[in-house]
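The complex appears here minus one protein chain, its other protein chains still in place.
A, B and C label the chains in the order they appear, each numbered from 1.
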Amino acid sequence: MTLAVFIVLAVIAIASGVAVFVVDSMARATFALAASFVAVGGELILLTLDYLGVVTILMMVMEMAIMVVFMVMFMMNPAGLMPMSMLHNTRGALTIAAGTFLLLGAAAVLVPWPARRGTVPADPTRAIGEAIMGPQMPVMVGISALLFATIVSALVLAVPHGRYDQPAHDSGETDR
Amino acid sequence: MGLRTSAQRLLAGWAARRPHVLLVTAPGGTAARLAVEAQARALGGVLTGEPADADVLVVAGSPDGELADAVGVLWSQIPAPKVRVDVLDSARAAALLSAGIHRLASTPDAGAESTEQVEPMGEHVHQQEAEMGHEHGGDGGHGHGGHTDAEQGGHEHGGHDHGGMQMPGGLMMADRAPDRDGLKLDVLHVALGPVLPAWPSGLVIDVELQGDVVQGAEVRVLAGAGDAMRFWADGTGVAAGRRRAAAHLDSVGRLLEVAGWSGAADRARGQRDVLLTETGEPVGEAREELRRLRRRVERSWGLRRSLAGLGRLGHGDVSRLGLSGPAARAAERGGDVWARLQTWLVEADLALSSGPVAPAEGPRGRPGRGSDALVAAAAHLMPGLDLGDARLVVASLDPDPDDLHSTGVAGDRDPHSGHGENGHHDEGPHGMPGGTNHQHDGHVA
Amino acid sequence: MTLQLFLLLAAALFAIGVFGALSQQSVVMVMMGLELMVNAVIVAAAAFWYFLAPAAPDGQVLLLVVISAMTVEMAMGFAVATLLFRASDVDMTDMAAELKR
């Protein structure tokens, strides 16, 4: 049963992953990627990682909803109504990709993975909660600092100079 | 289509209990419009602004020229089963509308002639029901003009472009131009009007949109048939004061509808109807009702927050644009959308108690000039606003198409241009990180 | 379900991501390739945690770090894309390379 669910989700994840680079429409590509992430979230739930699986779905769908705005804003042909190719060096990329898959796949199958140590905790969510609030606290502190730095630098990069200079004449709302 | 079962009849009967009426007003059709609005409400129907949602198309007055074409496009966009009702005489509005709705109920698809047109990238299935209720007998051929790629026809959402690249489906790729954040983004050309919810029907404002931000605006007025009577300005019947108050309440209703407060809008329209019909109602009672509405509106924190500071017209603008009437007097209160709303409410009250504030003027200002100036003001204010704010500004000025038409300027004057403002605004944060002011490209029908 | 199956899934996703990142011209599409590679890393990390060392929470913490890294990558990617686009109306990697000259 779980094997069947695994296979279905895996097929969805891979098929929509391929679809990202096959479909013409940027909107479709973005939401194909979102579907791939949702399927991977499902795989995590299969591995008893309920919390991380659901969080993956949450984060990635949100991210893709924002992403699609950028796609539509910057791309020449977001709806894919006009046939045009946005690829370069397809053959080389395909070769490298196939090589990567063969290499990683061979490693996955051939490496003698060590035996399992320990058992899955009764509540993995509690386990990770206690870990990040206990011994792994520095990691989370580091991540939060990184996220904050990201917010600041992304704003600095993306926003034209003087965006937050309040206009002289009014409170900066849309009145004129 | 052989499945005309009793079940289908039953459904049609139920469906007709809640008709969705799309109302188009042609110049001179104001009286008919008011009658239809009242009757639609009484029949349990709802007025809708979207052809996709309509099953009864009511045309108040007789459109011609471009407006008639636009009505034809609208009719073709309404999915069957559908009924068209033309109302010229307000006295017969109720009977015609009821007959139309009855027709809708009794014949789910009897006599339906379906025309199928398959176009390159989209199919349009028109199935046409009985058309009925012509006051003016011989005119059988309402534009069922198929799918014209019209920029008019309020709901065709026209995306015609200048010299763009041709794409499949007859679409054009959008132009690009710098937006206010310094990004070079696509420009869409969209016509607002002539038919939109809570919009002065017949008015068309061609806007250049980047995302949902208006970068330029040009006004056109679709000419109507003959010399329309200016209902609000020189209609006869009830006393001048009541008529003036009703005119302002009509505008208030439209503005509140655009602001998304349909309950209060409905109250304003209800009072308007009472003022126009029941001449016997004591002034005191009408004023009390009006004051209650005003208190309700003025106490709404959300509305005030939405309207205050928007679309400001100072004393300088008033004289430069030649504004008169309430819109000019609103400059005393700050000259924004909120001030214009308050001015209408205050002046409606004054009109009831002691007659119109400026008896020589119409509700829109100086006769023959008022609405023209309002339209110019709208075109002046719109660039730089997002589409919702632009709609609020237009609704707060509320030019009267009848007024525009009868002055004779409408047909052949130069469009008032907002291009002087040009597309580049650096007016500061719109308050939306990554929100609505984004673009899309060529994906517009 | 075995570790190998999960790793094969991860390898496939990673390879698709590599293809996308190498072949696409648009900056945003390249980012989508990167996202798919990170997606593969998530699968692999979760599988290693479950099949090799489920008792230790370190694997889960690693996953959290990966997910955060993905959001960071995304935010910075958007910022850079916007910057490029503002600077020169470009969203293609080839053209961005030409800017340097």
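Here are a few things to note about the model shown:
Methods note: contacts are C-beta pairs under 8 Å (C-beta built on N, C-alpha and C of every residue); 3 or more make two chains touch, one makes a residue touch a chain.
Methods note: contacts and distances are computed from a predicted model.
Comparing "Phosphonate ABC transporter, permease protein PhnE", "1,2-phenylacetyl-CoA epoxidase subunit A", "NADH-quinone oxidoreductase subunit H" or "Monovalent cation/H+ antiporter subunit D" against the UniProt entry of the hidden chain yields the protein name "NADH-quinone oxidoreductase subunit H". Although one chain is omitted from the display, it touches the following shown chains in the full assembly: A, B.
Only one residue in the set B:I101, B:A259, B:A358 or B:L397 touches the chain that does not appear here, and it is B:A259.
From the set A:L9, A:I57, A:A131 or A:A154, the residue in touch with the chain omitted from the display is A:I57, counting the whole complex.
Residues of chain B that touch the chain left out of view are 8, 10-12, 14-15, 17-18, 20, 41, 44, 48-50, 52-53, 55, 77, 79-81, 108, 119, 121-125, 127, 147, 149, 154-155, 157, 159, 168-171, 188, 190, 196-198, 209, 211-212, 256-264, 266, 300, 302-303, 305-306, 386-389, 391-392, 430-436, 438, 440, 443-445. Residue-level contact of chain A with the missing chain is found at 25, 27-28, 31, 34, 50-51, 54-55, 57-58, 61-62, 64-66, 68-69, 79, 81, 123, 125, 173-174.
The criterion applied here is as follows: only the chains that are shown with their structure count from here on.
Centre-to-centre spacing of chain A and chain C amounts to 7 Å, using the average Cα coordinate of each chain.
Chain B has its Cα centroid 44 Å from the Cα centroid of chain A.
Chain contacts: chain B has residues 181-183 touching two or more partner chains. Looking at chain C, residues 82, 85-86 sit in touch with two or more other chains.
In the complex of the two chains, the chain C residues touching chain A come out as 1, 3-20, 22-29, 31-33, 35-36, 39, 42-43, 46-47, 49-58, 60-61, 63-65, 67-68, 70-72, 74-76, 78-83, 85-86, 91, 94. On the side of chain A, the complex with chain C involves touching residues 2-3, 6, 10, 13-14, 17-18, 20-21, 26, 29-30, 33, 36-37, 40, 43-44, 46-49, 52, 55-56, 59-60, 63, 66-67, 70-71, 74-75, 86-90, 92-94, 96-98, 100-101, 104-105, 107-109, 113-114, 116-121, 124, 127-128, 130-132, 136, 139-140, 143, 146-147, 150-151, 153-155, 157-158, 160.
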